[in-house]
Structures are given as structure tokens and as C-alpha cells.
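The complex appears here minus one protein chain, its other protein chains still in place.
By written order: A and B. Residues from 1 in each chain.
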Amino acid sequence: MSQLAGAPRRPYPPAPQRIYLMGTCLVDSFYPQAGMDAIQFFQQLGIEVIFPQAQTCCGQPAWNSGYEAEARAVARQQLRAFAEDIPVVVMMGSCTGMMHHEYPRLFAGEPEEQAACGLAKRTYEFSEFLIRILNVGFHDIGKTNLSGVDSPVIKVALHTSCSTRRGMGLAAEHQALVDRLPGVQRVEPERVTECCGFGGTFAVKQADISAAMAHDKAMAMAATGADLMTSADCGCLMNISGTMQLLEQQGQCQAMPVKHLATLVWEAAQSSRVVVQEGEA
Amino acid sequence: MSELRNQPEFIELTEVVDREEHEFADMAARHFKARAKMALENDTLRASFRGASDFLMAKRRSVFPDEEMLQALRDRGEAARQRSLQDLPDLLELLEQNLIANGIQVHWAETAQQANQIIHDIMVANNARSVVKGKSMVSEEIELNHYLEARGIECLESDMGEYLVQLAKEAPSHIVMPVIHKNKQQIARLMHTRATTPDGEAVPYSEDVDDLIGNARAILRQKFRQADVGISGVNMAIAETGTLLLVENEGNGRMSTTVPPVHIAITGIEKVVRSLSDVPELLTLLPRSATGQIITTYVNMISGPRKAEEPDGPEQVHLVLLDNGRSKMFNHPDLKPTLQCIRCGACMNHCPVYARIGGHAYGSTYPGPIGQVVTPQLDSSGGLGVHADMVNACSLNGACGEACPVRIPLPDLIRKLRAEANAPVTVQHDGKPHVNGSGSHRSLAESLIWQGWSQLHRHSALYRLTTTAITKGRVLMPSKLSPWTNTRVMPKPAASSLHQLAKKAGVPSSAADIKTAQTPDATDNREGKS
Partner (left out) sequence: MISAKSNILGRLRKGQSVQATAASRHELPTLPRLPKDQWKASFMELMSANHADIVETTEAGWQQALVSELGSRQIGNLVVASRAENLPLIEQLPRQLSGLTVTVFDQAVEAGADTAMRSTLFQQAEAGLSYASAALAETGSLALVTGPQEPRTLSLVPPLSIVVVRESTLLSGVAELFEHSFDKQQGQLLPTNLVLVSGPSKTADIQQTLAYGAHGPKSLLILWVNDLHAESVG
């Protein structure tokens, strides 16, 4: 079981009885099973999960493109959807960063400023919540058959998004979470800290540059020889895996399946005993 | 003329060098996206930038072994710059007063044109015909060489990289390492075909770096000795002592500021610090962040021309203080931190976009993240009307902000400039300071898309309806959606959205929905305190 290096970057509450889940718009349409896997995982631990049907998108696409008023209007909807003083667990690092770092700025001087600051304080990224607040441990109970891969240990390539790594400072939490999964060997690609080239509308507005970055990341990812790739940011997942698949079609590399981190966690929970507050006296 | 120049090999190599010059000019004449595409397709260029970025990032890491110390230093660097900016007008006056007391003449220039004219006037007053230049990005910013050459004055760059760039008739591609875009072979061809030894001969072809530097040294020494005027930049101007501080490794900065009878320094108004006690922190950060050095070979602190009893040094020292948009940055509530920059180049060394397209693609004196922020704000640049594409060439990955030694929030500033470029008329006329070209890239189509997007995502019922339609209609999704699918396989929406799945599974949508009944064995897994 890996030890987590470094002090936490912000104060964390004790494990709560009840949480909100923020699915995010990309998980909603493209990786919904990851959201359900997270919900089931939390429920299995006895945590009540609220999934507000009123949630939509954090507003980041417009904010990053310089459409501040449009972003604010969308963010306001999330203030309403997650109004009660309950921790919010977010399925993606970049959306977490948007809510945690940007909402207070987005609503500075607006009537909702206080609500935005309140929401920012109780918003946590998925791995951050599992490691820093729940401090989960997975005790192997000898049923290792994770992901149906016919091998006692699977090699998982971890991609930590730039917003998770730099925006939220959670690279260590990401690594720790993967390292705690039984039967998983974590590998990371060359130039691990470099951006995959997604960057939201950047991928469309500067398509050539984005494609060049994605190409390099996909090749580096394929070179790890991992059985599958994981991340908690779906923009990166779609970008890297989409590029990898096309490169495979062109015979340039061998692509690998991708899974959201929450899916890996839920699969691990099927074959192990999950404990909360592991190692704390 | 030497016989070397008549050899067929020489003529062949000349053609290669001429072609590269032509390619540069061709690229420079295009728009940002076309330049970026050209750069991306040039494998030699890609290899040069990738190699340089990897090298410089590793070097920087090696001189900041302790993460905590690095962050403590960055805190101090940021504080030192912000302290200076807080008192900027007072410090500039104090600087002027102490420079004059030290015998250094001070000139103020609001625009690039004024700065060029001031420098030219000094040259005319001294009957000067030739200039040897130390490295100065501000002189590039105002296109000084062009201005002086048009008036019959020979301007020679003496920084090795700048000299080679000038030989190639190109522009620097990096603010610290100007010829980072060329490899040894290209430089060997360049020196061989375009440089002339003090004896008027062609330089023998060699790819050996010591030879190349040795040949350039011999040529430039002659020029230092003969030049009428030396021009340099400034890394810090110290107000209390009236001192110009320059850092460098080659010695050309010392040569340019010491050997010719007249030294003209030019700097942006933001480079002033109050006292000597502000220097150590910034001097610790600058070379470490720039080239991974603990200190540069020379730290050259000039506090006056030669005194009567001194045997050498310039007889006149001038400082030109340039605004060119900086005082406007100073007034912008969000973009003011632009002026914290100490021009180390760490942001470009860490930028994955810069690593792929290189400096020339930006089409501006300052490339990379700081270039994306500074360029549209310079009066001489044409503003966002010309440079909005550059501002979009960023994935907001944050590597620059993390590397910046003075904690300039570069991604935030880039995002702010995007907002400026797209600003609607109401914002443009809200009475607050705005960047030149604010609103120039607001397109009806794009703003309608974002308004539509915003409407969709602020009304959750409409949003759910749409995601349901997307998931139901997934079979109808096109398999090609340019530009995404030009280089990627199209992602497929899931059969049902998470909203649908959660609803179907009875996941509560609000606290009020929560039933008392929970999975019976759910709490069994919990250990320890809760």
C-alpha cells in the first residue's frame, strides 16, 4: 500500500455520511457508467449519494474561451443544483478546478458570491475524496480478476490531466489511488507531466497544434505497453484514446482500452474488502 | 575574393542557406495558423525545439533540487516584483534622479518610434556610424536595427545567437536562446557561406561548435574594437543607486557597454527595483529559471560612465526608458501582473505549444506564453486585432504558470485576453481599461454558439432533453467531425446518460428524496472513526 507523499493542500473534513455527485457533462454523455460505478462504490461504503438531476455543466468551456457572462449563467445553475451544505464529489479534475478555483472569481461582486465560495470549499475531485477524506484501502481477498484480464496483475497507464496535476495539485492522490488497487501495476508515459493537447475548444480552434500534442501523448501512452489506460478527465481520455485508435488503424501503434478511474475503483471493490480511514489510529 | 567562394560546394550550400532565409520570410508573411502549420510540418525545426525544451527543463530542475526552497524563492520573487510595481512611478523618478547624479543621461519614450528617434539622435550628435549590440529584446520590440540601418548606420548583433540570426536574416525564436531553432549543421552552413573573417575570407566549413564560436569571436572582436556606439538591454535598474544591471555569459554585454565610447541602454519602464536589497532574490531566480545556471558568468552593474581618472569605459552612458503600452498594462485590473516578468523564458521552455511550433510561429518579438500575454498589449503590435489567434494557441495546461519564477498567473492572463478579444460592445464601453483591439474578434457566429450553449446548460430540463436525444441518436452521430476526427476516431455517446441511469437506479436527486432505507450491509465495511 503506497504512502502518500506531501501535506494536503487544503483542509479536509472527516468522512461524510452524505455527498453530492457532480457527474460533469462529458461523463454524462460519454462515460455515464463511470458515474454509476462511483455511485455504487460510495453506496457500498454506506455513504448516501445525491445526484441532482438539475446539474448540467460547470461552465468551464465558455469560461476558458473568454465568454464570462455565458459561463456565469451556467455556473449559477450548479449553485442551485448543489445548494445544500453537502460535500460535492466531482468526476473530473478540470471541472473540480473550475468549481474550486474559478467560481469565487466568476461570482466576485455578484449576489451569489458567498454561495460560490461556499460551494468551492466543499468541492472535491474523485481521487482527492477517496484518498484525502475517505482514505480508502483495498484489502485483497484473493479474487483478483480485475477487468477480466487474464493475468494476476494488470498494467495500468495513468494519465493525470493538467488541471488535476497543476490546477488542483492532485497528481500524488491520483497515483496513490491507482497504487492502492490490488492487482494493478501503475505505469506512466514518458513526459508524464506534459499536456495531451485537449484543452477544450483549443482542440478545435488550434486543431493542428492540438493534434501534434495528442499524437505525441498517444504514442508515449502506447509505448508503455499497458493493458489499459485510466484517467479521471474524460476530455483527455477521448483525445488520447481517439488519437491512439486512429494511429492503430494506420499501423503506427497498438491502442489500449480506456477506463475512468472510478470504474477501476468499482471493479477493485468487487474483488476486495474496502476499508475507510485505512491506517489511521 | 577567396577561392573558397567559387567552389561548387560553397555555391550549393549558399543555395541551402538562401532557401532557409526564403522559408523564414515566407512563414513570417503568413497568419498565425499557417505559420504554426508550417512549423509543425518542419521535422528539423520540431527536433530543434523538442531537444532544446527537454534540455532547458532538465537544467532548471537540476538547480532547484528542493521543492520547498523553490516555492519560497518564487514567493520572494513575486513579492519583489510586486513591491517594485506598487511604487513604479516614484521609483522611476528616483531612478532618473540617481542616474543623472551618476552621470548617466536619461530619456523617456512613450512609443517605439520615439525610442528609435532618441537613439538615432544620440548617434547623430556623436557622429556615430556603427553600432555593436549586446542582447536586448526591447531593441527587437522597437525594431531598432531596421530603423538605424534605414538611416545608414551599421548595426551588428554580438550575442552569438543574435549574430547568427542576423546573418541568416531571420528573427530570434527565443528570448534567451535566439538561435535555438537551428541545429549545428545549419549554423555551420550559415557561418561558412555568410560570415567573413577579418581578412575578408570565407569561414572554413566546420560543424564543430568550438570552431564556430571561435570564428564568430574573431569576427566580432574586430567590431567591438571599432564600433562607435554600444547598445544593450537592462535586466534590472536599481533606483536608489542609479545602477543598470545586466546578466550574461558571453562577455559581449560587457564588451558592448565598455569598449565603445558611447553606451546606450534601453529598457521597459517595468524593470526598475528600489534598492540593492531587491536584487539578490531576483538574481537567484533569473539564471536558474532561464538556463538552469546558479549564476551567469557575468553580472555587470553599471553606475556611470568612466570618471576622469579611469583609463577605460564609455564616456557617455544613456538610458532610454520605454513605455510602448506598459503604462496601460499597469492600469488594467487583471493584466497588471504582465509587468512582473523578468524575461527568463522559463514559460516558453515549459510550454508544450512552444515546444511544437517554436518561436517564429508566434510572429512576435516575444513568443511563448509571456509573448501571448505581452504582445497584444504592446502599442506597436497592433493589439488583439492582429494577435487574437495567438491568444487561442494555448491549452491552459498551466505548465508556464508553474515554471514562472515570479508567479505570473499566465494561464489566467491568457484567458482574460480571450475574454478581451471576444468582449461584447457593452463591456468594451464600460469605462474600464481595455486592451487595444478589445472586441475585435467577437464573431456573431461564435457568440451565438456560446449563447446557445449557455441557454442549454442553464436550464436543466432542456439539458436533459438534449443529452437524451444525443444518447438516443448516437447511431446517427457522424463518424467524421472536422477538425476533431482528422486525427482522432470519433467518440461515441453512451446509450443512456448518467442523468437517465441515476434516475432509473433511484439515486436521490436531492436531500429530500433520500429514503431512510439503505443497503443493509453498507456500513459493514467501515472501520475506525466515521
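As a working rule, contacts are C-beta pairs under 8 Å (C-beta built on N, C-alpha and C of every residue); 3 or more make two chains touch, one makes a residue touch a chain.
Here the structure is a predicted model, which means the values were calculated and not measured.
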| item | value |
| --- | --- |
| Left-out chain, listing which of the shown chains it touches | B |
| Which residue of B:M38, B:L164, B:I370 or B:L501 touches the chain not shown here | B:L164 |
| Of B:E20, B:E141 or B:D323, the residue in touch with the unshown chain | B:D323 |
| Residue among B:I295, B:L448 or B:A505 that touches the chain left out of view | B:I295 |
| Selected residue (touches chain absent from view) among B:D26, B:E149, B:E315 or B:D430 | B:E315 |
| Candidates B:T243, B:S496 or B:S509 - the one touching the absent chain | B:T243 |
| Footprint left on chain B by the chain that the document does not show | 48, 51-52, 55-56, 69, 72-73, 75-76, 78-79, 82-83, 85-86, 88-89, 92-93, 102, 107-110, 114, 118, 158-161, 164, 177-179, 182-184, 187, 209-210, 212-214, 217, 220-221, 224-226, 228, 240-241, 243, 249-252, 254-255, 258-261, 269, 276-277, 279-281, 283, 291, 294-307, 309-315, 321, 323, 327-328, 330-334, 336-337, 340, 407, 409, 412 |
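One rule holds for everything that comes next: only the chains that are shown with their structure count from here on.
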| item | value |
| --- | --- |
| For chain A paired with chain B, centre-to-centre distance based on mean C-alpha positions, whole Å | 32 |
| Chain B residues within the chain A interface of the complex | 33, 36-37, 40, 352-353, 356-357, 392-399, 401-402, 415-422, 447, 450-451, 453-454, 456-460, 463-464, 467, 470-471, 483-494, 496-503, 505, 507-511, 513-514, 518-519, 522-523, 525-530 |
| Of chain A, residues touching chain B in the complex | 14-15, 17-18, 21, 23, 25, 27-33, 35-36, 39, 43-46, 48-57, 59, 61-71, 73-74, 76-77, 81, 84, 86, 162-163, 166-167, 193-195, 197-200, 202-215, 238-239, 241-243, 245-246, 249, 273-278, 280 |
